[in-house]
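What follows is chain A.
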Amino acid sequence: MPIENSLGFPVLSTLIFLPVVGAAIILLISRKQESLIKSVALLTSIAAFLLSIPLFTDFDKSTHLMQFVEKRQWIPSWNIMYSLGVDGISVLFVLLSTLVTILCVLISWNAVKTKMKEFYISLLILEGAMIGVFCSLDFFLFYIFWEAMLIPMYLLIGVWGGPNRVYAAIKFFLYTLVGSVLMLVGIIVLYFYGGRTFDILQLATRNYPYELQFWLFWAFFAAFAVKVPMFPMHTWLPDAHTEAPTAGSVVLAAVLIKMGAYGFLRFSIPLFPEAARAMTVPMMVLSVIAIIYGAIVCLAQTDLKRLIAYSSVSHMGFVTLGIFAMNVQGLEGGILQMLNHGVVTGALFLSVGVIYERTHSREISDYGGVATVLPIYAAFFMVFTLASIGLPGLNGFVGEFLIILGGFTASKWAGAFAATGIIIGAAYMLWLYQRVFFLQTNQKVAGLHDMNMREIITLVPMIVLVFWIGIYPNTFLSFMHPSVQHLLERVYSGGQGATYAGQIAGLIK
Partner candidate 1 sequence: MPMPDIRPLVPEIVMACLAMLVLILDLVVKRKGIIAVITMISAFVVFYALFGGVRGEAFSGMFVSDGYSVFFKIIFLISLVLTTLISVRYIEIEKVNFGEYYSLMLFSTLGMMVMASAGDIIVLYLGLELMALSVYVLAGFFRHDTRSNEASLKYFLLGAFASAFLLYATSMIYGLTGTTNLRAIAQYLATHGIEDNPATMLSVMLFVVAFGFKIAAAPFHMWAPDVYEGAPTSVTAFMSVGPKAAGFAVFGRVFLIAFGNLQINWVGILIPIAILTMAVGNIIAISQTNIKRMLAYSSIAHAGYAMIGLVSGGSEGVASMMNYLFIYAFMNIGAFAVVIMLRTEGFKGENITDYEGLAKSHPLASALMLVFMFSLTGIPPTAGFVGKFYLFLAAVNAGYTWLAVVAVLFSAISAYFYLRIVMFMYMKEPKGEVKLSASSSTGIALAVTATAVLVIGVLPSGVINMARAAVLGF
Partner candidate 2 sequence: MIPLNWYLWLSAVVFIVGVAGFLTRRNIIIMFMSIELMLNAVNISLVSFSSFLNDMRGEVLVFFVIAVAASEAAIGLGIIIALFRNRATARVDEVNEMRG
């Protein structure tokens, strides 16, 4: 039973639809009033962020139950409810989404010059859909948001992206769609087995036969693994990240790919606990491959954004490793690392956007000596680089450490191999930093002006988060404890798959 909304107004609905309303207002503004369009977009995103702050402050950290719940009849014919709520796993991502949108609006302020109206409409609708994904407690509603997100994202990449944007956009769309539709069938099958309901919380209390769990796990896996992306379904990511405009890359990195991992946490594991337990081994193997593979690929990249994109593959490998370690540290580390990755990689893409706006080049070899020309920028980028390679005291470390701890608990080999990712991580990030910021000043960057106030304001929230999570992660970890505990109770509540999973786990330990 979820607990009542303590705020007295439907905060989640407002959060979802406020950006949509903002988009509608922009729709009515004349195309020529560019600054008005931008201001409305900015105000809407700030309003949404302010509105999401109560989720942070009024959240009851002592319970795993859903909070700020709204539940209304929607499509009674199929027993579909309009049902929203957040728990310790999802609440942080709602906040991240609202924050990131503001930053995206800010970073696009001068970068987007064509079809500005459509751009901000897409961005705001995307925000609404993202928040919807994290809040939905009904499968149908969830799926609607999950897929609806594709439309604005497709446009963001395809319309405002780089030279190869069309290919990247279609690749992104089809890749994700193929995964999602399989999940759709899975959802429908679950609907019938779960007593004709789409209510996620109800479905998560039932026990399904192992055979069914097995197939549904893989159906859901198709959707989530593509989104994460897990090896070997990752190749859409570098193209999409690289070709997308800065705001698109940021949203993709910061929020969108978190949804895959979120899906594992919210659906795959609680709905199919036995299958999830039995599948720990392949999942962990894939995660570890992703960590090392993604990192090694980074060593061979010559494109700034592509490198960061591949580093996402590696970092998300940590996340999935943590999730499928299926213990407190792994799960909490995984969730925290999702947040961290959102902050850090989002910030890195924001940073790349800053310089891209000036040089219009993504080639690493076009840079060099940027630290001399743009010292403030170099400092910001350095912090994010360090966070990305998991320096203690910054956010990346806490997540990665917990994940490796959890992974090591589950399987020593997984933990050990994952840790090698940190070595390679340092290598490629520092190499990148060296090639871009150090060495003699490249003629192409000489004379560029340093970050302006708008850009600094864009990055400061990320810096604050990097340090906050790094120095006092308990603020964020404390949100998760009850929910993760509850999840683990669900996973280990026994069943047919347990013995099998036990055998496998014994083999690899």
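Here is how the candidates were picked: all candidates are chains of the complex that A comes from, given by their letters.
Rule of thumb we're sticking to: a contact is a pair of C-beta atoms (placed from the backbone, for glycine too) under 8 Å apart; a residue touches a chain by one contact, two chains touch by 3 or more; residues count from 1.
What you see is a predicted model; the values in this text were computed from it and never measured.
Picking from 1 or 2, the partner of chain A by touch in this complex is candidate 1. By the touch rule above, chain A contacts candidate 1 in their complex via residues 31, 74-78, 115, 117-118, 140, 143-145, 147-148, 150-151, 154-155, 158-159, 165-166, 169-170, 173-174, 177-178, 181-182, 184-185, 188-189, 191-192.
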